[in-house]
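Data first, discussion second: the structure below is written as structure tokens.
With one protein chain withheld, the remaining protein chains of the complex are depicted in position.
Moving on, here comes chain A:
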Amino acid sequence: MAQMTMIQAITDALRTELKNDENVLVYGEDVGKNGGVFRATEGLQDEFGEDRVFDTPLAESGIGGISIGLALQGFRPVPEIQFFGFVYEAMDAINGQMARMRYRSGGTKAQPVTIRSPFGGGVHTPELHADSLEGLIAQQPGMKVVIPSSPYDAKGLLISSIRDNDPVVFLEHMKLYRSFREEVPEEEYTIDLGKAEVKREGADVTLVAYGAMVHSSLKAAEELEKNGVSAEVIDLRTVMPIDMDTILESVKKTNRVVVVQEAQRQAGMAAHIIAEIQERAILHLEAPVLRVTAPDTVYAFSQAEEVWLPNYNDIIERVNQVVNF
């Protein structure tokens, strides 16, 4: 076992799959010689050659389009969108084309594409780098959206995503890239897509989160414990499809829920999750299900970012409202 950061675990997963399957191709802007702007593809071009790991022209829609074409030729593309805020340029290729291929071909053509991309707030980026846009993809039938919160999960989930025969958007929170290390097995392993993980067991309230908000939720849970509130924390890991079974099992135990997302409040994942909970378990609820989200503005200029982003105090506040309802 090695101690790895999330970025190292991602590189390790890419290396594992490049070795395992000659159809895996890794490419994007600056991913070749430069090893990616975050070094996610560091050393991979040297190891696997320019035919397998390569730079593309600077055009996100083109990257999306060639991924579709390469998949039609039997490859297993793993393109990178340099920052997920740039995905708007590629939205037709992803939601309009890739997501529909299996459907529109009547099940005769697949798109085993994994689009990796950094996103997430708290690192003082310029505009359109940090936005949480998972909801745009999650709304499109045919797509899967995976968001790891730890190095261990990142490796297992990325390997599973690459092996999946449907298109996956794999979002890597920038703040988690190097924020901590943990034990990551050097051998290959997979984590099932669509399976949440209970990160912390509790009895009084359930916190449903993903990405960096898992860590804010865990911190909130620690603080709450001091005041005698026992919070269970669920890390969704895959935000489409959502593991409702794990959520509902927890709801039936705690009877109180707060859903936490870094994205703005409007039309978000949390709204969807809450709708599912109330449809399926309303008689188990002792209080309304509340949300912790960013406000409904465009992503904050970095000077205002710290307040704009949801943090563990916001979570504690909401939990107290739910517990004292």
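Please note the rule applied: contacts are C-beta pairs under 8 Å (C-beta built on N, C-alpha and C of every residue); 3 or more make two chains touch, one makes a residue touch a chain; residues count from 1.
Keep in mind that, in the parts below, contacts and distances are computed from a predicted model.
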What protein name does the UniProt record of the undisplayed chain give, "1,2-phenylacetyl-CoA epoxidase subunit A", "Sarcosine oxidase delta subunit", "Acyl carrier protein" or "Pyruvate dehydrogenase E1 component subunit alpha"? "Pyruvate dehydrogenase E1 component subunit alpha"
Of A:43, A:126 or A:141, the residue in touch with the unshown chain: A:141
Answer key for A:126, A:241 or A:295 versus the chain not shown reads A:241
From A:103, A:180 or A:325, residue that would touch the chain that is not displayed: A:103
Out of A:69, A:126 or A:295, point to the residue that touches the absent chain in the complete complex. A:69
Could you list which residues of chain A touch the chain missing from the display? 25, 51, 56-57, 59, 61-62, 64-75, 92-93, 96-97, 102-110, 141-142, 144, 164-166, 194, 241-242, 244-245
